[in-house]
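Of the protein chains in this complex, all but one are displayed in their positions.
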Amino acid sequence: MWQIFHKLGSPKWFFGISTRFMPWLLVGGIMLLLAGAVWGLAFAPKDYLQGNSYRIIYIHVPAAFLAQSVYIMMASAAIVTLVWRMKLADVFVKAVAPVGLVLTFLALFTGAVWGKPTWGTWWIWDARLTSMLILLFLYGGVIALDRAINDEKSAARAVAVLVLVGVVNIPIIKYSVEWWNTLHQPATFKLTEKPSMPAEMWVPLLLSVLGLYLVFGWLACVRMQTEILSREQRTRWVKEFVMKGRV
Amino acid sequence: MNAEARPAVRLASSSVGALAAMKGVFARDMKVAFRQRQDLLNPLLFFIMVVTLFPLGVSPEVSFLSEAGAGILWVAALLSVLLSLDHLFRHDFDDGTLEQLVLQPQPLFLLILAKTVAHWMLTGLPLVVLTPVLGVMVHLDGNSIAILCLTLLIGTPVLSLIGAIGAALTLGLRSAGVLLSLLIIPLYIPVLIFGTGTVAAAAEGAPVGAYLALMGAFLMLALTLAPFAAAAALRISLSNG
Partner (left out) sequence: MAFDSFSAFLTMEGHGPYVWACYAVFFVLLAAMMYWSLRARKTAMDACRRGYEFEADKSKVAAPAPAASFARVNVSQD
């Protein structure tokens, strides 16, 4: 058990295994994402309340879903960084934070555009949109702190502390924003809350969520490899990989 | 800065109990602060000025001010606490006191808690004391002012505690001030929401006990977790060199 754990932490082992899995992640992710999008755009039935604008769900929900779970993943990695000082964990946090930021932005953007035909305005201080905005701030803070500290090791550990403080706050922020929302505008029309969705509607959604997960996995691998390359330049296996193209 | 103005921390012995050490740190911080009184006044002046901007910039009408007043005062208080956070560790970091603190045998998180309490007494508490005056100026009624003071009394320690984490994380960085705000403001949002929400509920005549209890829960949570996070952050920043 511990041996596997230590192996997991070795950049060399990660490099080998990720190189093997990446093509599958990429192909599978893009196929699923496109299948979900095409199905959702062209074949899923029209929503009786929102009309065709609801088709944005097939990208909005995956982006929002992933934006939140990326932060949770970062928090798990942060614990590993602080407790076991595993190299790969802080490489992960650093590599993935900008991806989380972009996904959060996408969730916000698609939410705002969806809001225009549904609510009649681009922006509404809806509980979900507002907590997404705060999540965007959290990601921004993590990236800013990482960029501001020059020393790699202390940057990783400082970022880990910040991510953990953030993750403790996320549920508090979520509930307080929801409470604040009901205080100010009782029972607005929710974008994604449906009493029950027929299968033709939620199956494509499931496909695109899975697809985006795989694409995210691929992105994380590429970005982690980049980070590892620049950190481990002095090791022999990186030299072999760069010069001969294999681990 | 002369040495006279900044007395050294004298507790470098494990025979000193943790409580005595906390008292020592607290007393020293108070003493240092009262030798540089301008630093104490600045956040208060800032608080008053920010509040003044709203009637000038938005509207001096009674109806607007009495409705938005609690929010304005809360935001202004939040910003002035944020402004003062930079001083929490900065001077001690510059003259090496902080490294001495980290090397003490007493647990670091307790010493940080003492520093944070001192920080709150020097910024948060004066803000609460000043609030009734400004509350009258933005036409809040007596009941609202009382509730507002109460929420600030519970809320500003939370601001100081969370802020201590940010101050510890950004210690010694180039643009620490802006970075500190970026990191900390999102974390302040729940306190702000409940602080102003409580006053709004009171204005509508709703019972506020539950809201105050929730804010108390925030305070307890921050009191138990924030010093640990700040201590961890401080060690990281100091090892950064």
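Every chain is named by a letter (A and B) in the order it is written, and numbering of its residues begins at 1.
Keep in mind that, in the parts below, a contact is a pair of C-beta atoms (placed from the backbone, for glycine too) under 8 Å apart; a residue touches a chain by one contact, two chains touch by 3 or more.
Computed from a predicted structure; not experimentally measured.
Taking the complete complex into account, the chain left out of view touches A.
Contact with the undisplayed chain is limited, among A:T110, A:T130 or A:N169, to A:T110. Note that of A:I59, A:A75, A:A97 or A:V161, the residue touching the chain absent from this view is A:I59. Considering the full assembly, A:L41 is the residue among A:I17, A:L41 or A:V203 that touches the omitted chain.
As for the chain not pictured, it touches chain A at residues 37, 41-46, 51-53, 55-56, 59-60, 63, 99, 102, 105-106, 109-110, 113-114, 116-117, 215, 218-219, 222-223, 225-226, 229-230, 233, 238-239, 242-243.
Everything below uses one rule, namely that only the chains that are shown with their structure count from here on.
One simple way to say how far apart two chains are is to compare their mean CA positions; for chain A and chain B this gives 33 Å. The part of chain B that touches chain A in the complex is made up of residues 162, 165, 169-170, 173-175, 179, 182-183, 185-187, 189-190, 193-194, 197, 200-201, 218, 225, 229, 232-233, 236-237, 239-241. Taken in their complex, chain A has these residues touching chain B: 82, 134, 137-138, 140-141, 144-145, 148-149, 151, 154, 157-158, 161-162, 164-166, 168-169, 172-173, 176-177, 179-180, 183.
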